[in-house]
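In what follows, a single structure is set out as structure tokens and then discussed.
All protein chains but one are shown in place.
Entry: chain A
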């Protein structure tokens, strides 16, 4: 039976529905809940330098999907659909379905791709969850994956005159770096604040890596790797994130030259922006009733996600409007949330969002973010879910909000509960 505290909170919920109901409702366990039974990722490694530099998207996917198949101990025939969040790869739909088959899933397991730039991984989670909610499938796998080494980001393609002459649509031609400067300029985010934010990301990531906090997030990847000096190809097993520069301080970052001197205030540098990185992450989803039936371990719950648009020229501040929107939808307040995983596309937007929402910095990206770990575009949305669940487990906390800004002017946010 319920404890006195639980009974009291139901009465409090009757008296104060707006305050008490959101969190307690979110923590309820119902058979229809969309739960996560496995959440893992590959190491994140530097593009063109790191361990995954010679691994194209399909090989990266095959490795991760094989790990999921083995680690989940789930009959692969039960996985009905795999949605791959990916932004850059040419022929991404070929890669997705082919990798699913090559990774040992049967021919009945379907595949699709999701692309909404940096939110693609979270969009994949939402797509699979929605399919389960709608009854289209029972079990699905959401993946985010990006090989930025083999398919670099070349920015916006040529666009029609109607777009170019439209006052807002034309902003989509602006490179991401320019939007970071727009945010820094419009909202007076200083270089010092950005460097301090970035240094903190590095320091948190360094602490987490040295303490081995991410051990339960990461599945190793065995790849062929070409030595850039000798040209020798060898087989390597990659187990660690390699983007974290130990000993980084705000002072050391302060010495780095501006990356975009052509756009005022030129506060963005290679040190306070996200790294270009390769990596992949996967989240296995099903209803609670199905998970219990299959004896799958429930590690977390997907509680919903939402998206909202804004002016493309300041796309970075997307989380500052997407997070309030998802909190409102789930009846949560900022203080109910234990961990915020906000993608650090640039320190300018990171500083602004934390400040604007009044977040406790200790709750934001406790293991560091994309500045320290890297930002494989399509992977990030799923990677943040994996990291958030692992961090909630470590802290013995419950509720995480994950959010990211999205190129072309959007923000996406989702709410997850850990059930460790």
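Following the convention adopted for this analysis, a residue touches a chain if its C-beta (ideal position, glycine included) is under 8 Å from a C-beta of that chain, and two chains touch if they have at least 3 such contacts; residues count from 1.
By definition in this document, contacts and distances are computed from a predicted model.
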Complex member absent from the view - protein name from UniProt, among "Exosome complex component RRP45", "DNA repair protein RAD51 homolog 3", "Peroxin-7" or "Vacuolar protein-sorting-associated protein 25": "Peroxin-7"
Candidate in contact with the missing chain, chosen from A:4, A:107 or A:134: A:4
Residue ranges of chain A at the interface with the undisplayed chain: 1-2, 4, 7-8, 10-11, 13-15, 17, 21, 30-32
